[in-house]
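Apart from one protein chain that is not included, each protein chain of the complex appears where it belongs.
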């Protein structure tokens, strides 16, 4: 028996750039690709780090909102649908990190932005998409009321992605996290504040499994 | 000039029973009535305290859900409409404390219970009442999403009354309080956790002023 | 369009007994059954509340560890496999609440108790079950290290269920919750402390969807 | 029935600049004006953002203390009186944000600055103004004692606006927020730390309603 | 040189009963008296503990509000004046503990109760006493606004004694403690929540020193 | 009766520069001097602010460690002795702010730096000074053990001045503050973190009163 | 390779009774003894649980202060010296739990109680014992100043054992824990609040290793 998860040929890999120098990030990315990684996603990468990767590795893709850069060599066949809903435009960094991660894992991602609770009209327009999703990610800061509202409307698994948007009692996402955790909406589980990577990972796994054997 | 608020003839008075013995509460109530108080409201009074007041003072009224007992001698003319909305049945103690306080201050109070975010259908039925209110109190625990939803629907002043309902990340009402404070809904101000008395006071003042000079 | 989730014939319903009198719980249970609920699960019900339900409603089932009582009239066809892993015996209340909820939603649940990190030997024995699950729930208190260890071993969605087991720096489950949220294991989402109901709900949804159209 | 609050012709609109680029703010402002907004208020806008708006949109007004820039095309008829009291000069940013918001909503705002508790003499001079207000906003940091003192003196609705002024145990406004929430003064409701926008909104609504039908 | 504070003949001694059995408390009291202690003050002593001391030791004095029992054999000559001001009747336990301690240390203590900020009239009546004090103790819970108000009026040392009175955001005295610490009133230092013993000790030392060499 | 503290001829005045522009600080200083202030102390003033004051006002004094600048026109006759003890060199900013404030109030201040608990030898050398003080200020960060040690050695009033020195669990002075508040040493009261100004104020008042009528 | 710690013949075992029924505890104890455990220590056991174990298992030993009951069948040869120092009598539960655990692991334990910082005289008397220890445990609540003082005096490893003794800012041991963690004394590591078991375990391991190969 082998009780570990070692680097597998063709597996998707991820690097958290935060707290590493651009040089360190580049070295890790190159090592992973050399070892046969299918895709490598670098998250929380500032412009300098992305530039370093971009110059060294051919065929990289970038998204400055998500502060991400990635190389996708052998993407898995696309399967399953994740719908990503956000409350406001300031949620973009976490939202796009989740989107990119889920796409690299081989899922279709549909984004519905700026569906705040104050504008329930837009939510109504988004309902048909929500109802055909295999998994929904709700990305919201401040009081995260959107998570409860959507959790009460759909019966598929919902992943709450609290964001650090807001000031004062928003407390850098703490209130959104707490509100999602104690939401009365059933079928809701939560990832860490601004953890788009985590949300994208579990949502893709759920959606792919729901759409066929994984 | 006289910079103080002394006992005025006919004024409504309140006694917080919490942390006082039944005997102490009775003595204070009697003293206030002797001094000419128009109404005396005792809040956070357990059964023993209410019994002590009931036996000593004639003409008292009680509400066990609100843990309140009161004497109303000269109620002011009723003016203004407060609509009190609650998310669930467990919010009853704070809700009824707010209702009784607002009624004693001379306001009509309309109660709409159990309008959770998960049941937006009921909210729709309540909208006509919300739209004719002079002031709305939203009474909710856990993630208090109802405050944001209602705050986005009405344009009258909304008073958020967070309750200690829930467990875990509800943190005894802390999350509801924080969520209401950082709600993106404009026109919302908040009182302390379970402070039905405070919510009823300001709501009645707002509603009476809106319905005519106070 | 109808933006709400109203009581549907045959749907599973749940009642949180905490903060309600036995009489109130019984009334709600009866009303739900009369309205045609398929199953009604009462959680956080002490002995007195369970006795009240048991006496009034025929055909109820109980689990004292989970502090739950339920009526299952029309269980859905069973589909999907949830594996529930716990770190120690004190996690039983949350674990069994999750198990019962998931079973009522129509899922097979396999329980692996007492797989603490200090005894990795047992974890090895549990691996084959973990690998064929559609969804894994890890139920752990204190430092919740088990969630990271299991999250690193499996590639199905993992739901972290932190428990209030432990004293001192365990802080009533706060540390387990935080540790799960910032775990480096990918594919892990978390529910609130001791929220077996929530964990069972989302796990059953994930497993049923993975095992066929829901 | 239409359960939403959509953009209405002539309505006042607001944009929180914090966390948006100057370009994004300008685009939103222009879009709102094109859609027929009566006034657009940009809050938490640094010099660079204000410059971007100023250059692109004619007829803007600014207040650097409030970090605000706004366009007022069709101000509503002025009605009602809000009196804004602050404890010290450092409260100016929140105070002026509240003032500008309330004025744009069509209310007269009277400002009484630097009325610290340590200088009760000034409070005495301000009493006549406080007594004729339709709503009072108390803007204070640190221990926010002024809110309790004023709440004990007036019988109109009082909105507490805690500010992040102070250091150490002031904790960025947390102590002022907490102190206002548990103040023994009746008739006091609170907005979030430094949320001049929220305070101005509800105060204007209260004052306008008190001065006539809204 | 002798770097310690050993039991001195005639010195005042104190025993914190909290967390000790009545038997243990009695044994310590007897031992201190046998060793020649001038006075022994037992604080936080419930009725059972006080009864145990009362029965065993002759000449004890008690105060049930302060939960204190004491023996005073050789009180020092009285010197200096401490004025003790409290905001409300619920502050009595801490207030009387402070009073008894200060009196046992040989100071005159003058008590002014129920001088809440909402009733500035009473404060005015208390001013002459405050002005002739050698030290003032302000005993207040909730937002503790009284400490700032009094700190702004007098120029003698003021000791803030926060109490655990109140609920919700009063947080068991935390808000009162924080508010006192960040008060803008100069000349104010603070003891721990409900620490009447500590407040009485330092106030008596200050007052005695001010009234003559100690 | 006059319930306020207005500017008195010859009184010492203080300005907190933090959060004010250099220009604003200069204007306030000039206004205070014009009104006849005896001394004006500007605290938390960075180099730019101090330069602005220095250029505009003649005869100012500065201390860069304390980040303070002051003008002393009519110092009161010196009376009483304050001994200021600090645990380490990093406590210098709070220590010197306390020293300057106490000196401007007319007290002799003796400074004993770097008397950490780990070096009890130095404490022994400082004992004679501690024993003749009218008031002792203990200035310490981290675990503030020095406050307990000194509080156990002397019988004069001790003012605890917690500092934000340290990292990790020192939590910016929070642990020092808490440790001082719950110290078992009697006769200790505490000011806010880094509040040298407050410590200097009350210590000078205590010392001056002890040395003669104030 | 075998990556686990399974029950070994003759090994010391421990059971945390907290949160288990007396019956459950007895069953676990019997199972461990049947499996060949050398000693079984039950901690946090109330009188009822201890009685249940006592009746069922022959040859048990008890300590009511430590709330512990244990069976010692094959104690290891005694080696090494642990000196256990406590600040006050209320620290007894944690202190004795640590002592019993260390003794069961085969170490000599010397206890020095009531060595508060306020009585440095006693510390002096204890120094010779401290200096010949292989490991020192300092058991202290409130501000835990004793840990820093002792940490500065000895050069052997010191284990800090914070206790939940005290009220107010002692915060159930949090302040003692924080103070120990940020103590400037080198060579100090800390276990959880009231975790006598943990302190005894590591201290015994250190002492036994120091006294010879383990």
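As written, the chain order gives the labels A, B, C, D, E, F and G, with residue 1 at the start of each chain.
Operating definition for what follows: a residue touches a chain if its C-beta (ideal position, glycine included) is under 8 Å from a C-beta of that chain, and two chains touch if they have at least 3 such contacts.
Quick caveat: nothing in here was measured; it's all calculated off a predicted structure.
The shown chains contacted by the absent chain are A, C, F, G, with contact judged over the whole complex.
Across A:91, A:134 or A:192, the residue that sits in touch with the chain not pictured is A:192. If you put the hidden chain back, the residue from A:24, A:63, A:114 or A:129 that touches it is A:24.
Residue in contact with the omitted chain (choice from G:88, G:157 or G:196): G:157.
Remark: the omitted chain is touched by one listed residue; of C:13, C:97 or C:143 this is C:143. Of the residues in chain C, those that touch the hidden partner chain are 87-88, 116-120, 142-145, 147-149, 151-153, 166-171, 174-175, 177-185.
Residues 2-6, 18-20, 24, 44, 173, 177, 192-195 are the ones on chain A that touch the missing chain. Contacts to the hidden chain, counted on chain G, fall at residues 1, 3-5, 14, 120, 123-124, 127, 134, 152-153, 155-159, 177, 181-182, 186-192, 195, 197-199, 201-202, 205-206, 209-210, 214.
In the analysis below, only the chains that are shown with their structure count from here on.
Set against the C-alpha centre of chain A, every other chain centre is closer than that of E.
Counting the residue numbers that touch the partner chain, chain E and chain G have less than half of them in common. After Cα superposition, the angle needed to carry chain A onto chain D is 90 degrees, rounded to a multiple of 5. Chain geometry summary: the mean Cα position of chain D and that of chain F are 36 Å apart.
One finds 25 Å separating the Cα centroids of chain E and chain F.
The multi-chain contact residues of chain F, meaning those touching 2 or more other chains, are 3-5, 120, 152-153, 177, 181-182, 192, 195.
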